[in-house]
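One protein chain omitted, others in place.
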Amino acid sequence: MPAQKKPKAGKAALQGLLDSERFLRPWRFRVVSVGDGTCTVVLPLRKALLRPGNIVNGPALMAAADVSIWLAIKARHGVGYDALTSDLNTAFLRPARNEQVYCTGRILRSGRRRFYGVAECHDKDGHLFSYHTVTYIRPA
Amino acid sequence: MPAQKKPKAGKAALQGLLDSERFLRPWRFRVVSVGDGTCTVVLPLRKALLRPGNIVNGPALMAAADVSIWLAIKARHGVGYDALTSDLNTAFLRPARNEQVYCTGRILRSGRRRFYGVAECHDKDGHLFSYHTVTYIRPA
Amino acid sequence: MPAQKKPKAGKAALQGLLDSERFLRPWRFRVVSVGDGTCTVVLPLRKALLRPGNIVNGPALMAAADVSIWLAIKARHGVGYDALTSDLNTAFLRPARNEQVYCTGRILRSGRRRFYGVAECHDKDGHLFSYHTVTYIRPA
Partner (left out) sequence: MPAQKKPKAGKAALQGLLDSERFLRPWRFRVVSVGDGTCTVVLPLRKALLRPGNIVNGPALMAAADVSIWLAIKARHGVGYDALTSDLNTAFLRPARNEQVYCTGRILRSGRRRFYGVAECHDKDGHLFSYHTVTYIRPA
């Protein structure tokens, strides 16, 4: 395992980015940890997220996956680096019942034009709620 | 082409369902049309949906896809019939720039335990913004 | 519906392409029909394709999906036009039991760098065996 590279954007910078985006603010995501090409966010629990059965609704998990990879790219390349979601595949594995959801995104492949990563929504002990693969592309 | 079967739940019943679900209410989806195993919804445009560049954000399109298939299943089997999203794959094809998004879900395969369908987010003329495949499963 | 554009490569040209590729030859695909951005192939039935239960094996259906979109791109842009599979998502819906599999690929979105299409494996009456979404990209 090589020494971990330092991320170009840290926790405060990424949290600032989240807070500045109007369309993201309603989710209230908090950045938990950042590494080179990886980022963990938490989705604070609130009633408006719950579907019947007190289960965190699916689009909320997909939003968390999208955000975690977006921040993982910013962590590696800097806050100003732009990329857009091109594909996002989701498998829902176990319902998140009335509990906080963490999501960890990790880039597996960085190309010049395309980023590919996986995101896992999980509880605080790492047990999976959902698994996602995400592709981002650089604007043409 | 066989004569179209009448859906078990119609437009008013499905709109009532949408309005009664607290976690769906913030999206403000409106049911546009319903058939046997198909449903079109519209996501009314509002500023809170827009990411920089005035583009409707991706999780909103995924939420529309999820809802359109959910309603397509209810249309076929009745409002009380329960099923849960198991997989949702999304390809973003063209940004929806400051415009209303329609989403049409259509069931391709109904099994005893599994439903498979496709959902298309599109503009009022049918041009695609995103394409989704969605699997729902019956609770065990 | 606008008048259908004539494809740039026709049935004979696409069949010639299939026959000239060593890695494709073992499948023995035959081109059934071609249009602008669409192509149907058939996978002739033979014992070596069957898994227990006399079901056509899954990788054979995925190969058919990949080929049908590849040919749909060539149909639109010409035999010499090059693109590579980037993503291929498959849902297996119903087993193909001891019968011939047809596969119809259709491009939904042509970009400068990216092609997105759907492919359906089906029987001669159009009933689905599997559904695929396929992304091709132009080499950098």
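Letters are used for the chains, namely A, B and C, taken in the order the chains are written, and counting of residues starts over at 1 for each.
As a convention for this text, a residue touches a chain if its C-beta (ideal position, glycine included) is under 8 Å from a C-beta of that chain, and two chains touch if they have at least 3 such contacts.
Because the structure is a prediction, the values reported are computed rather than measured.
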{"item": "Absent-chain contact - pick from A:Arg46, A:Arg94 or A:Lys124", "value": "A:Arg94"}
{"item": "Sole contact to the chain not displayed, among C:Gly16, C:Pro44, C:Pro59 or C:Gly111", "value": "C:Pro59"}
{"item": "Chain C residues touching the omitted chain (full complex)", "value": "21-24, 26, 47-52, 57-59, 62-63, 66, 84-92"}
{"item": "For chain A, residues in touch with the removed chain", "value": "89, 91, 93-94, 108-109, 116, 118, 128, 131, 133, 135"}
{"item": "Contacts of chain B with the absent chain, listed as residue ranges", "value": "86-87, 89, 112-114, 135, 137, 140"}
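In this section, only the chains that are shown with their structure count from here on.
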{"item": "Turning angle required so that chain B lies on chain C, C-alpha fit (0 to 180°, nearest 5)", "value": "180"}
{"item": "Whole-Å separation of chain centres (CA-atom averages), chain A against chain C", "value": "34"}
{"item": "Euclidean distance of C-alpha centroids - chain B vs chain C, Å", "value": "28"}
{"item": "Chain A and chain B, separation of their C-alpha mean positions in angstrom", "value": "24"}
{"item": "Junction residues of chain B, two or more chains touched", "value": "89, 91"}
